[in-house]
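Other chains dropped; remaining ones untouched in position.
As written, the chain order gives the labels A, B and C, with residue 1 at the start of each chain.
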Amino acid sequence: MKFSVTVTLKKDVLDPQGKVVQNTLNSLGMKNLKSIRQGKFFEIDIDEDNQEKAEKLVKEMCEKLLANLIIENYKIIKL
Amino acid sequence: MKSSVIVFPGSNCDRDVAVALKKMQFNNQMVWHKETSLPKSDLIVIPGGFSYGDYLRSGAIAGKSLIIDEVIKAANSGCFVLGICNGFQILTETGLLRGTLLRNESLKFINKDINIKVINNKTKFSSKYKLNQVLKLNIAHNEGNYFTDKNHLDELKNENLIAFKYCDKNGNISVKSNPNGALENIAGIYNSKKNILGMMPHPERMVDSIISNTDGVNIFSSLMV
Amino acid sequence: MKINNDIIEQHGLKLDEYESIKKLLKRNPNLLELGIFSAMWNEHCSYKSSKIHLKKLPTIGEQVIQGPGENAGVIDIGDEDAIIFKIESHNHPSYIEPYQGAATGVGGILRDVFTMGARPIALLNSIHFGSPSHPKTKSLLNGVVSGIGGYGNCIGIPTVAGETKFNETYNENILVNAMAVGHAKKNKIFYSKAKGVNKAVVYVGSKTGRDGIHGASMASAEFDENSEEKKPTVQVGDPFTEKLLLEACLELMRDSSIIAIQDMGAAGLTSSSVEMASKGSLGIELELDKVPCREEKMTPYEMMLSESQERMLIILEDGKEEHAREIFKKWDLDFVVIGKTTSSQKLVLKYHNKIEAEIPLDALSSKAPLYNRKWSKKRLSKNKIEIKKLKKIKLEDALIKVLSSPNHSNKSWITDQYDQMVMCDTVNRSGSDAAIIRIHNKDKAIAVSVDSSANYCKSHPLTGGKQIVCENWRNLIAVGAKPLAITNCMNFGNPENQEIMGEFAECLIGIKEACEFLNYPVVSGNVSFYNGTNKKNIFPTPVIGGVGLINNLKKYQTHNFKMETSNIILIGKSFGHLEQSCFLKEVYSIIEGRPPEINLTNEKNNGECVLSLINKNLVLSAHDISSGGLITALSEMCIGSSIGIKVEKPKKLTNINEYFFGEDQGRYILEIEQKNLSEVEKIIKKNNIYYENVGITQKDYFEIKGEMKIDVNDLFKINNHWYNNY
């Protein structure tokens, strides 16, 4: 079963990468870019047919490793 | 004094810090991350480098290793723990220190000599420095941009838990003397019991006058007092 | 698949080469075999156009333990210590994907060094980009620099020196050359020659993927307009895995388990297995089913031609398998016995119990094509540049132009992105003539530097070739090191073009003459041809990487002025040679005429005299004079220290620009404490060396009497402006 996970910085956490990307895009002439924030993306394939169980597993991965819950949020999407 | 240096796959300042510890007369042991017990030690050092390549988030994967449980136990029972650079990142990932280290503001790796100011010299790690003393140490990191929430920042200030701040050579703390964007120029912090120090600059690179200077010596030798 | 002319061509083979393959095999090759031939016979692996020229280089000397022919060269630095080093190009991959190209370039050269038993202790690089105004240059520069840093920083080996140049000749073809230097014990050096039949052939490291298939052929084919669209599977560097591989290999090397070891570089499994077996006059048989693969359904063809990084091939002594396996397991790396050595002198590949390829090894190595390509000589230019006829420029304005030009600007924007201090043995970081790295736990050190001079080489390859060797030698002398040996990376255009081949041949003659005269042998190197696009070739760019020895760390030198009121001495004669100079280029955009002449006798005498003065602790600072001449060198000594100078105008040369910007060779500037001046002069005179007293150091101001006076801090700003604002 396949999932995608996005991990993003919480709202009040500084995003140095996003900031630089934004400045660069602005200086490339894209003036109407209001904001851009950068996060991580994972494509996960697990050997489990029961959706509920599978989702629980993915959630565990996020909490244990993929996201740093102090500064990041995560979102799981079944593919 | 007995010390242990934890070695993760990808640690690369492990030898450097071991050399410094030996020079300061510590009786040091290297401890491989797959070990499940720590030798008896007064000081545990988590060295700099790129544990697990710093892939995912710097320090994240090392923070899940077997030996870390032992480090946490030892720290909670009062053992001194020093995390340098990647070691600092690992300590924040394990929760032994709070806050996190984000990408440098420039998004570039930075290696250079910088100045830091001793903000608290009343700890076991810093007693041989003078208050407000300006040190020249070396930084080498991608993620040294310290960040924490407002409450914790207040706590750091109120309880005098900020160890060092980036400054210029005259001791001025300003945006200009901040190499990586760290919150309030913070270069190193203590936990509330002050037995854990995490710092981005590398004291072990400044213990030999042929290579640089000896401003880093007292971090190690203070512990000997 | 039936092999037709298209397929042969796609493999970078000429039709007559294909005929030779058929003759050697006494049959038609299958596709796998064709792929193997193409990998082994291409320029990159076979050196078919360069071999006969390279043979002439001096490669022996009492300091040489291993010359060219192994993964890297090995020299003796006294006691039980050896230094192992090599330089290699990664030009084409870096143009396509600058970050990964540069990163894997660093990874590749590191493996060449630690495969011989050395712990790498320093990284260097020589990077050449097109004109700064070319639309691609900025992102290439960014990508290459962060790729070099990304790999070296992560694996934890200091990047300590290099050179960065801009020249429009590299607009469509940048150069990325990486050099690695390692330290080993003399009696613990590992070679790639297989010995003994029925020995286990072990694959260790990362898994094999579809990376850079045809990568080796790519490096030997000219770019054309479509090459960006070809989108070859780019190799991605994994410095973390390389760090594990490094530690695991060094751990296994502590005892005597290894018979032979070789990294999988260009042409991966093919070239490593072929080279190890053919050096030992043995055969080798591989079972491809056992090759650890990253992707599903990989074919034998893909396995044999993959250029996946961070892999090694080892031939083990009997009975050592379990011991070795434990070590690689500890470091979480694959360890698989994939074959054995045989006595057949053939490469035999089996897959699913079938023989998929069977090739006599000599057909791939000693019987590979060898070309004596036509080449033409280049004459010295007869164009004379009348300096007096050029528009006048004030000395100060010219100096500012030079110091603020991309090629002469301070490189700290780059070097701050490299960890220069890790390992805690970097005595002298980037920014000087040569970096100095201490031998761990000892009181001695090595000095390292890389250099090139493409404009000189273009103008007159023979002189240019000599010049870079001399400049590199001088850079080591200036920090107080005895130069021991070099590695070289020959970056040239299309060798099928007679003129380009001439540039190559003549540069090599120049290198040879200088190396012979200076007892400065070549112990390793690399050739990169086909640098250019659509028949436009790059300027000939040989890059020299030199290693020298500092026997006593109390006696080294840096180029920063140390104190006020000391004397400044200029060693060597100034003739005011401005043709091909940086002055003419930066001020007048003129790149013409001949390069400065090389007088090897003076070069040697001057250098040896400077070295003896440094060794006697009579020198406060030292700097060689190169591009930009005397005034640029003096500025650099001030900028590094914030100490100024007061210098007289020349007495003999009438043209002040010729005197201050001339690029005559074999010259050094020395700072001498007043009390030592007479002793120094005595020694210099005794050695019959030409010298001049040019002035003294002073507080704050860079002053040339009656011409200019500028605050040293302003010079610093001028010199630091360009990169930060690019």
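Everything that follows uses one rule, which is that a residue touches a chain if its C-beta (ideal position, glycine included) is under 8 Å from a C-beta of that chain, and two chains touch if they have at least 3 such contacts.
Keep in mind it's a predicted model, so treat the numbers as computed, not measured.
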{"item": "Whole-assembly formula, with each chain kind represented once in the display", "value": "A x2, B x1, C x1"}
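By definition in this document, only the chains that are shown with their structure count from here on.
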{"item": "Chain pair showing more contacts of the two, B-C and A-B", "value": "B-C"}
{"item": "Chain B and chain C: spacing of chain centres that average the CA atoms, whole Å", "value": "36"}
{"item": "Centre-of-Cα separation between chain B and chain A, whole angstrom", "value": "29"}
{"item": "Contact set on chain B toward chain A in their complex", "value": "56-57, 60-61, 64, 93, 98, 100, 102-107, 145, 147, 149, 181"}
{"item": "Residues of chain C defined as touching chain B within the complex", "value": "146, 149-150, 153-156, 238-241, 243-244, 330-332, 412, 415-427, 438, 553"}
{"item": "List of chain A residues in touch with chain B within their complex", "value": "12-14, 16-17, 19-20, 64-66, 68, 70-71"}
